[in-house]
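For this view, one protein chain was removed and the others were kept in their places.
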Amino acid sequence: MNLVKEEEARKIDRYIENAKKVNQHVINARVTAAFAGATALTVGLLIFIIVYILSRGFHMVTPAFLLETPRQMGRAGGIYPAIVGTILVTGIAVVIAAPVGVATAIYLTEYTRESWLPRIVRFGTENLAGIPSIIFGLFGFLFFVIYLDLGWSILSGALTLSAMILPTIVRTSEEAIKAVPNAYREISYALGSTRWQTVTGVILPTALPGIVTGVVLAIGRSIGETAAVIFTAGASLRLPESLLDPVRTLPVHFYILAREGISMDNAYGTAAVLIVLILIINIAAYSIMNRFVAKSR
Amino acid sequence: MEGDPMRYPMRYREAVIEKTLVIVALSAIAVLGLIILFIFKEGSPIMARIGVIRFIAGAKWAPSRGVFGILPMIWGSIWVTLGALIIGVPLGLACAIFLAEMAPARASAILKPAVELLAGIPSVVYGFIGLVVLVPFIRRWFGGPGFSVLAAAIVLGIMILPTIISISFDAFKAVPVAYRDGMLALGATRWQAIRMVILPAARPGIVAAVILGMGRAVGETMAVIMVAGNATKIPSSILAPVRTLTSNIALEMGYAAGEHREALFATGIVLFVVIALLNLTARLFATGGRVAR
Partner (left out) sequence: MRRVSSTFSRITLQAAPRVARFLFIIFIIGLALAALGGCGLRRGRPDVGGAHQSITLAGSTSVQPFAELLADEFMKSHPGIIVNVQGGGSSAGARAALTGVAQIGMLSRELEGEEKSLHRIVIARDAIAIVVHPSNPIDDLSVAQIRAIFAGEITNWSQVGGPHREIHVVSREEGSGTRGSFDEMIMGSAEVTPGAVVQDSNGAVRETVAGDPSAIGYLSLGLVDKRVKGVRISGVAPTVANVERGAYGIVRPFLFATRGRPGEAAQEFIDFALSRAGQRLLAAEGLVPVARD
């Protein structure tokens, strides 16, 4: 009686075991298909966004559109001042943040062992990285616009952005510097070089592509930023004459045009320019990195 | 390498360089300090006057009447963020698993940069697409004004995908290959290996990815303003308009004066504290994994 039951139970177990084995492959196939679908959906979203904007905006992008000043609040005319504003704000932000960021990374990787000082520096960059851009906007408004009395200006916007992209540059540069093989350092020191000579002669040249990639990605991030810029660089449509003039960057211009329904055509045109810029920048970053990876292999 | 490294001026020079680097490196912490100083200086007086509890737990926001309660915005941020996670986490993890463990290497090499490109698209573009595609869709098929928790959650869910994908992807890649190969050698399917070994091993990194994605969702501003509807009421359904902490600041900042402005900076303080806590948690979880930074 008992024996029969046990036999039966074993049979059932084996049956289940078999069923499971069969099912596992089915499940595996289904899960793989589902996850591939998820990936396709994600990439599809990307393509949808790009195509949506470009299909509606690309015909707007003519030399006149790029080189004329806007009229009637952007209802007519081009986006030249916004392009100039974006380039200036982003360019200055990177020019300030890149040396500081790379120097910080050099300090963190080449000049310290674990102690309280680098730990503080790291704490600073890590926390800065997590702060939302609107907080940078508030800070930039209080500190640069009002406290330092720079007003709504290219400089205020650029300084705010430089604080925002600093952690990105530190992190990517640190990673690039860390990837430099230790043997390089040892050889350099063995040849009698000082630390700084090692940094400038060996480490930076080797890590440069990685650093440049980080900087390029930071440029991409600054170009698309709205919340931090709208409170610090202002929204003027005039062509700036000095770094203390307010400007309206491309994303801010797009935001205002689209949201207030001023001109959908010009909004799509602006967005198309923005998207194309971002695409170029990202592709550039990737190709630099790829070449870097290929070379280091 | 010219000169004798032991020459006096050389050592002097090295010391100067090192000191300069230290000073430059401290700029990050200096900026952080300045941010905290200025925002707290501007926002804390009103919090002290009203009382932190009444400010945070007050259900009514009517600055023109001197009533400052940000509970609706806190709930708003919570609902919208939760919604974004419900959409973004499964989708993002599925993508990351597929790219890291299932897809052929060549496909991954193309798809991963494409996915990461999502991070480069400006938030106003996401908000705009949400505004012209999603909001009318929701209004048409689900009812309500269209500007809603749902619209914001979907837009944010997509926006946090690159964060979740790239961090969890790294976490999966950090799992030693031997774990997976061992499982496969034992006759397990790929999915079994992933479920039983890789996922548990990568858990700290996944948690970090989710928390950092959460941070991104909580902190996003422009896209949310465009699609959320910005009502100052605790939303009663996912189709109701909602205002988050960030949009509260950005919407009214330009217009605010006096106490109202202080209250917006106080909203900034609350946001800052929430984000700091999230970052701290992310780091605590992540210290187990390789993705500690």
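For reference, chains read A and B in written order, and residue numbers begin at 1 within each chain.
Criterion: a contact is a pair of C-beta atoms (placed from the backbone, for glycine too) under 8 Å apart; a residue touches a chain by one contact, two chains touch by 3 or more.
Here the structure is a predicted model, which is why all the values come from computation and not from measurement.
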Among listed residues B:82, B:256 or B:276, the absent chain is touched only by B:256
Touch assignment to the omitted chain, from B:43, B:229 or B:268, lands on B:229
Out of A:135, A:155 or A:176, the sole contact with the unshown chain comes from A:155
Contact with the hidden chain, among A:71, A:119 or A:291, goes to A:71
In the whole complex, of A:42, A:127, A:197 or A:282, the residue touching the missing chain would be A:197
For subunit B, residues touching the missing partner are 2, 13, 60-65, 72, 135-136, 139, 143-147, 225, 229-233, 240-241, 243, 251-252, 254-257, 260
In the full complex, subunit A touches the hidden chain through residues 71-73, 92, 95-96, 98-99, 102, 150-155, 196-197, 199-201, 204-205, 208, 234-238, 241-246, 259-262
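Keep this in mind: only the chains that are shown with their structure count from here on.
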Whole-Å distance, C-alpha centre of subunit A to that of subunit B, is 14
In their shared complex, subunit A is touched by residues of subunit B numbered 1, 4-5, 10, 13-14, 17-18, 20-22, 24-32, 34-35, 38-39, 42, 90-92, 94-95, 97-99, 102-103, 111, 113-118, 120-129, 131, 133, 158, 161, 165, 188-192, 212, 215, 218-222, 226, 246, 249-250, 253-254, 264-265, 268, 271-272, 275-276, 278-279, 282-283, 293
In their shared complex, subunit B is touched by residues of subunit A numbered 24-25, 27-28, 31-32, 34-36, 38-39, 41-43, 45-46, 49, 52-53, 99-100, 103-104, 106-108, 111, 117-118, 120-121, 123-128, 130-139, 141-143, 147, 163, 166-167, 170-171, 191-197, 201, 217, 220-221, 223-227, 230-231, 251, 254-255, 258-259, 267, 271, 274-275, 278-279, 281-282, 286
